[in-house]
Structure formats: C-alpha cells, structure tokens
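Contents: one structure, followed by commentary.
Every protein chain except one is present and positioned as in the full complex.
So, subunit A:
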C-alpha cells in the first residue's frame, strides 16, 4: 500500500527538475508568438546630462525596423510611477516614465526604443540613432551627494536625501555611559547584482479586437504586475493577464517595475502586436536593480562581563537616481537598522538611516533584504568585543544570545519574536564543526605560516510579512495568498495557487501539503502557478512567504476540500462523515482504515451521475481558500553559520574550506529542498563577500559590466556546505512553516568576514569591506 498522510517532512525531488534537465523548460525567452516584434533600447552612455539632440530618422528607415519610439511618442501612454510609500514619513523620489525625455540620470537609462523583426536588426538600428547629450556633473558618491551645493541627482526632489529616520530607545546614551567597554567599526558593503541565468524577459501581447492584454513575463509577482499594468495604462484589471511560466532565477530582482517592461507593454498597446524584450547580459548589468551599497558606522557598548548593553548604528545607503517602484528602495536600509543586534538580549539601541540618491542604476530589494549588512556589522562588533575581553567567540555569544525560554520577546528595534532557538543552535553548531579540533589545527598550522580562520554568525531572518510591509504604506501588494483545489472526475487532484515557482520547488511542497490533506501522493497532485487568469489572487513568492503563507493556504484549501469530499461520501455511503477519512486515494473508515469508496468513484458519481445523489446534495469538488497571516506581523526564523577559511598572506587570496549552517525554519516540509535553499543562499551570500561588485568610476561609469570582469561565485570556489536543523514551528498557523529562502544569504558573508579576520588577527590586520578581494586583504595586511 502506498503510504499517505506523511508527505510533509519527506524529501521529494523537485517536480520540474527533470523537465528542466531534459531541456523541456518553458521560459519567456523561448516563447515566439505570431507577428512578434523585438525591442532594443538606446541607452544613455552618461551618468547625467541633458539631451540636446535626438534624431531617429535614419534608424526608423533601417532594414527590418517596424517602429521607433522616443519619450515624445511613447511616454504619454503611461501614468508615471513614483516609488514612495506613506509609512516612510518624509520620503521622496522623482516620478519615472519609460524613456528619458530631457535628462538622462544614469549610464543605461533608456532613451529610445526600437522595434524590429529581429533583435539583431533592432540593435543595428540603435547604432543609427543620433543622440547628443551635454554631460553634467554626476552625483556618484553618497557622502558627497549630501554636501550642500552638490547638484541634485534627479528632477522632482528637493535634496539628495531620499529618506532618513532614527530609531532610538530612551536609555541609549545612558547605556554607553554605564558601559565598561565600547567596540566600534566602519564598514563598507559594495554594490552587486542578481546575474540571473535567464535575464529579464517579457512578451506583451495586446489584442485590439478583444481589448485583452496578455503579458508573458518572467516575474515572481504576476498579480502585482497585473495591477501595475492595469493602473498605469488605464486598462480594466480583468482584461490584463500576466503569465509567469518557468523563470530562470529571480532573487527579488524580478519584482520591481522596469522601464523596458513598461515600454514593451506600451508598444504592444500601440501596435496591437506582440512585443518582446529580453535583456542581454550587458544591459542587465546597467538596468537590473543592484543591491546593498552601504556605509555603516557602528559601536557597541558592553558591560565588564561582555554583556551587550546597546548598539549605536549609522547606515548610509546609496540607491541610484530614483526609489524603485512599487516597493521603494528604502526597505533595504529600513531592515538593516531594524535587524542590528537582533539575536541578542540587547536592551538599548539607536539606528540612524540615510537613504541617498546618486546617478547610478537603482538599488532595491534583493534576496535577504538588509540582513547580510545587519548581520555582518553586528557579528564583527561581537567578535571585536570577544577579542577585547579575551573571550572565545562562542562564549561571548553564549552569554548574549536570547535564551530559548525567553519568548515571546520584543527586540530593542521593536520586532516581536514568537519563539526562536539561538542557544540550541549555537550548541549544535559548536558540536557539528568540531570546534576544539579546528582551533587546535589553526594554532598548529600558524607555526607553518598557514593562516586559517573560523568565523561564526548567528542570525534572525524576517519571513511571512503581513500587510505591515507594504499594504499600510499604500502599495497594492497582496498580503495574502489564495488556492483553489479540485478533485477531477478521475479522482486526481489539481491545485491552482498564487505563490510562484522560480526553481526553488514551490510546486513540489504545495503538492506534498495538499497530498497529505487529501490522502493521495504528491504525484497525484498537479500544481498550477504563475498565471493570473488561472490561479487566485495573491502576493506570490518573496520574503520567504511561499511555504509559510502559500503552504498554509494550500493546507487550509485542502482541508476544506477534504470536508466537502467526506460530506459527499457520507451521503453516497449513508455514513456519518465524522467516521470517515481520506487515505491511499480513497475514503476509508476512520477507525479501521478499511476502504469505503475511491476518490475516482466519488469523482465519477459527482460528475457523470449526480442524478444518483440524494436530493439537495452538493456535488462541488472544488474548494477555494485565501489566507493572510493574522498573528504576529512577521514570522522570524533563526540560525547560525560558521565559515572556515585559509588566507594566503602573500597573495591575499582566500580559500573557502568549509561552511556550516544550523537553521530553524519552523516546520520542515521538504528537507531536500530546504537544504537546497540554504546552500543556494549561502553561495549568494559568499558571492558578494568575496567576488561580486559593481564597480563605478568617478564619472559614474560602471566599469565591469560584463561577466568577463564581474565575478560570480563558481562551484570551484565554493566550500562544502554542511547543514543541520532545529524545528520550532510557528503556532500562528496549522502548518507551522516559517520559510527558508533567505537564511543562507543572511549570515554567510558575516561568518566569512569574521573567519577572514580571525585568520588575519595574529598579523594585526583587519578587513571591514566587502567584497574581500585579494587587493583589499593585502591592503589590510599593509603589503600594498
């Protein structure tokens, strides 16, 4: 007999992995529609300037060109968008439209859109555009941007300060006065970007005969874009369908509004034919959102025993010429200052945030929004305190991490923690890495001139946001998700759900959850995602909400359908539904487990012979359920990571020897996929710690905008990643899952920076900037 009712907690392989490996993926990039035209953009080569001449006549006459659009001919079709939210008081940003009309504001800013029969012809025509820009002094550096007299980075703002805020407990200053020790540091975190395997891709297909706009869009948030396209192009929402098929990676990069996607929609509306835009790698670097770009000054007050009393933090984050839409570019900095010191029983805190405009491509939400910065700063200071007090890094954390029985707890920055497992995670990690042996080896190897380091970093991760993230600020971003589950006439199960799949296995875990509610195997559950016409409305996949919110939605929808099936079965069998259950693809007797009627038979009767049902029976075999978190405003997960590195002090090259993670994501639905998420996340955290950086010159030119010069982490550089779990389910939901997508990214860089500094410590050197390139390490060592 096939086991049932226990698929939650089992390792099932990703349903779509085989299809992808077999080359059967269906990405927007693969799609070709009849009469489709291809878009290419002429972009600003200057960081800031005025367009003094724009002549597209030669381009318009070029071979294969269908249409050429400029700001004058395209922008009037779209209501401009402004990336501000009401709950960020005093926040400002200029309004944006598709093509630059007078001013160009970053290198890569789209100025002209050319549509042709092929991308190659469109690109050739781009070379024929005469664009003359009178360059102006660009705002390149965030600190300089705030100096009085510096030009403004964009129109429609009254200063280069997008947003500033201070978060402060009343006793902060007193805590520093009382303290026995203060440690401090200045940190710089470079810009990096997503580098998804499939770049941004869209095919907008407007049919003038029906008034229907279909948008095939490689996005993680189809409903958000349905709303954006309807509102900004004056269409009825019901006539806008967004289809997000297979997506080659998103990582937060594919939920922002981009000029090119809006222009593709606008052009399709005007031409009445499909318009395709697929970014090439080079334009991705100067038009996809970038991430991070922070300078942080921080200090930490401690008592004589190494107890953390307070942190005082100042974060300056540089976001480009505009705040991104509709989620803003402020959320990152906001989370940086709120996550500082989060794992610790730290009573007092002050966090200052300055979000600053500059003439570069926008930065915005990217995997583990704000987390890596808060974690790296906090953990670097804890390590400095340990060094000062001559305490072991584990011991100082043992003294300060929140006790496992201290919940519920409200952090100094106002976060409410339901229940976390820091102390248990710390001890588990200590044991897992064989700490004493590693230290002994480190000491022995130093005598041979080999410098190894061990770094640890506990973390807290925000997941499952309710409306507090965006809804209260006025953004039309769904705080809930929806699922529709039906039993087919043949007794199979179909689930249409609003959370989306980007390769992390969303569809697989939803099938597991649904299977358990209906007594079938996950293989019998087909899951549909990523289509606004065929799935109910919801927030989709970001902020780790797929499992925690999407999973709970699926569970509740499954239970609703279960009740409907049992009621119907009771009527057919003349039995009390209370005495029936679902198992092994059938309705069974609850106590004996004996099969009474198969699901296929229920489906057959309800569909083809409803006449045989008792009069008044409800033959519905479809259940719809929406779910929004209603308990804590967010869930929090926790964990701890350790990094083991070897630094070659002659070359500055760091070798990553091993990485460990102890993670508590609440209920684990699929251990295999949870570990995959953590490993991928760790790599995405180590990338910017050692390799990834968008480099700009002092004129605002990005100078490494290709994969020749921009370094992404490759398998060869990555260490083995060992993972262990603690499970503390949330009691806010039946499922108890909290989410895991960003945990790896949250603390990997922090652990790595502590490890590198542990290796450098005997040499009196220290690094506080990422990526930790060989040159920066050699500089820290005083060799250059």
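Just so it is clear, contacts are C-beta pairs under 8 Å (C-beta built on N, C-alpha and C of every residue); 3 or more make two chains touch, one makes a residue touch a chain; residues count from 1.
Here, contacts and distances are computed from a predicted model.
Per the UniProt record, the chain missing from the shown structure is "Carbon monoxide dehydrogenase subunit G", taken from the list "NADH-quinone oxidoreductase subunit M", "ABC transporter permease", "ATP-grasp-modified RiPP" or "Carbon monoxide dehydrogenase subunit G". Within the whole complex, the absent chain has one touching residue among A:85, A:107, A:279 or A:721, and that is A:107.
In the complete complex, the residue from A:296, A:705, A:767 or A:781 that touches the missing chain is A:705.
Residue in contact with the omitted chain (choice from A:8, A:28 or A:42): A:42. One of A:65, A:128 or A:499 touches the chain omitted from the figure, and that residue is A:128. Where subunit A meets the omitted chain, the residues involved are 42-47, 107, 123, 126-133, 282, 285-286, 697, 699, 701-706, 708-709.
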